[in-house]
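With one protein chain held back, the other chains of the complex are shown just where they sit.
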Amino acid sequence: MKKTLTALAAGLALFAVTGTAQAQTKIRIATEGAYLPWNGQDASGKLIGFEIDLAAELCKRMGATCEVIAQDWDGIIPGLQSRKYDVIMAGMSITDERKQVISFAGPYATEPTSFAAMKGSPLLGLNLPTTAVDMATITPDEQKLIDQTAASVKGKTVGVQVSTIQQNMVEQLMPGVEVRTYDKVDNLGLDLVSGRIDALVADGSAINGLIAASDQNKDITKFGPAFSRGLLGEGVGAGVRKADTELQAKLDKAIKDATADGTMGKLSTQWFGYDISIKSGS
Amino acid sequence: MNLSIMWDAVPKLLAGVPVTLQLVSLALLFGFVLAAVIALMRLSGSRIASSFAATYVFVFRGTPLLVQIFLIYYGLGQFPEVRSSIFWVILREPYWCGILALTLNTAAYSSEMIRGGIQSVPPGQIEAARACGYSRFLVFRRIVAPIAMRQALPAYGNEVILMVKASSLASTITLLEITGIARRIISQTFAVFEVFIVAGAIYLVINFLITRLIRYAEWRLTPYLRRPA
């Protein structure tokens, strides 16, 4: 009996220690850790990727100590709101819906959205034009392209990551599509390869990331126009709580500086193979 | 707490109730059949059959359902051989994968309940029936099955409730049952509490109704325990 009680007391003590208050001395940055090349994990479980390097760079510029932690995508905004961390850097686009609940520093990068299907899919046989479509100012030609894309995926099963701009786009612009939502892009890729879904919609670089990830994925092929802006948002930024205006301003300045002196472009080329930083004047 | 978000979530979440109930009832139905087979194998006296059944129960009771679901959905889908086989008709659909995982899981638990119920039948009653000239089948139908059912019912009632809760894990393989819809609403409103509290309340109501139903069934099956009016 004594042993049981001792064990119980030890368990409780451990519990109490881990639950103690911790003063807020450093900036905690949440990332998903499953969205390469933006952010991912290596075989030692360490977080890696463009945004992890960028976070280190920005923190150096702000003179702050930072810690990057992993958080599942579907709870990433609620987690920010409940103060589990202070910043989100997880390939998150700046959109009006999100701006209603959090504010953003940046954008620090921009990348168009694409469709992808497996090699041999009839969707690829349609040979849709691969022109860029700017959704902020849709010309009649671009509208035709959107309609053409929508018609081609009508009645198909299309996968998206949950709570993304891509989910919004398909649900709003492409009626008659069976949308399946996934927690992670990895699982989206698995189901495209296995044939459970006919196509997926994701950020172009994330699709590149999927293709590069393994042999089974090498037949994933992009098709159709490259969509950007409008309901897809104003580029990828760092999310902060609305009340943290000071942090937002500091981050914003650090992002602008890093973009202006070319550091952003360098980091981007290192991870993406091309420059996705925001060009001045665009 | 944002009451208007909660209010808006109610009809959307209720739309997921049929899917949840389908998952649970189909899994229980298939699971019960499988469980009966496994219980009979366990009690058959054949060493091979009984150790196969024991292994099945050991594996499915000893691992988390979440692992089983992922293994069936993503794990099996990984192999081109599986994808070109006849099983792909079922494994292709998240709906059937969910039902399959829940079925295999509940069969392991239910088989132990059925086994316990059958073993609880007093041998004297079976002997008495044999003495009256009952055939083996008739002994089973009139003596063993009713007593075993009555004996296993309370535990089975708990299993039904565990299944309702377990069905929420189907949301991890893209199924839009109550929890799946809740996660989708949260992805648009970011209101974790409001939505999950409403979802939780719906599960509570479902489970409350099931508890009542089982109690009623127990009452019906034990007329001999009732006080004469």
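Think of it as A and B in the order they're written, each chain with its own count starting at 1.
Simple rule for what comes next: contacts are C-beta pairs under 8 Å (C-beta built on N, C-alpha and C of every residue); 3 or more make two chains touch, one makes a residue touch a chain.
By our rule, contacts and distances are computed from a predicted model.
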Undepicted complex member, UniProt protein name, chosen from "Nopaline transport system permease protein NocQ", "Regulatory protein YycH domain-containing protein", "MoxR-like ATPase" or "Methyl-accepting chemotaxis protein": "Nopaline transport system permease protein NocQ"
Candidate in contact with the missing chain, chosen from B:103, B:151 or B:179: B:179
Selected residue (touches chain absent from view) among B:2, B:25, B:63 or B:222: B:63
Residues in subunit A touching the chain absent from view: 1, 7-8, 11-12, 14-15, 18-19, 21-24, 33-34, 40-45, 69-72, 75, 78-79, 82-84, 184, 186-187, 189-190, 213-214, 216-217
Interface with the unshown chain - residue positions in subunit B: 58-59, 61-68, 70-71, 74-76, 78-79, 161, 164-166, 168-169, 171, 179, 182, 192-193, 196-197, 199-200, 203-204, 207-208
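Convention: only the chains that are shown with their structure count from here on.
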Separation of subunit A from subunit B, taking each centre as the mean of its C-alpha atoms, in whole Å: 37
Residues of subunit A defined as touching subunit B within the complex: 74-75, 77-78, 81, 97, 101, 159, 162-163, 167, 180-183, 187, 190-191, 194-196, 216
Complex contacts: residues of subunit B adjacent to subunit A: 74, 77-78, 83, 92-94, 172, 174, 183-184, 186-188, 190-192
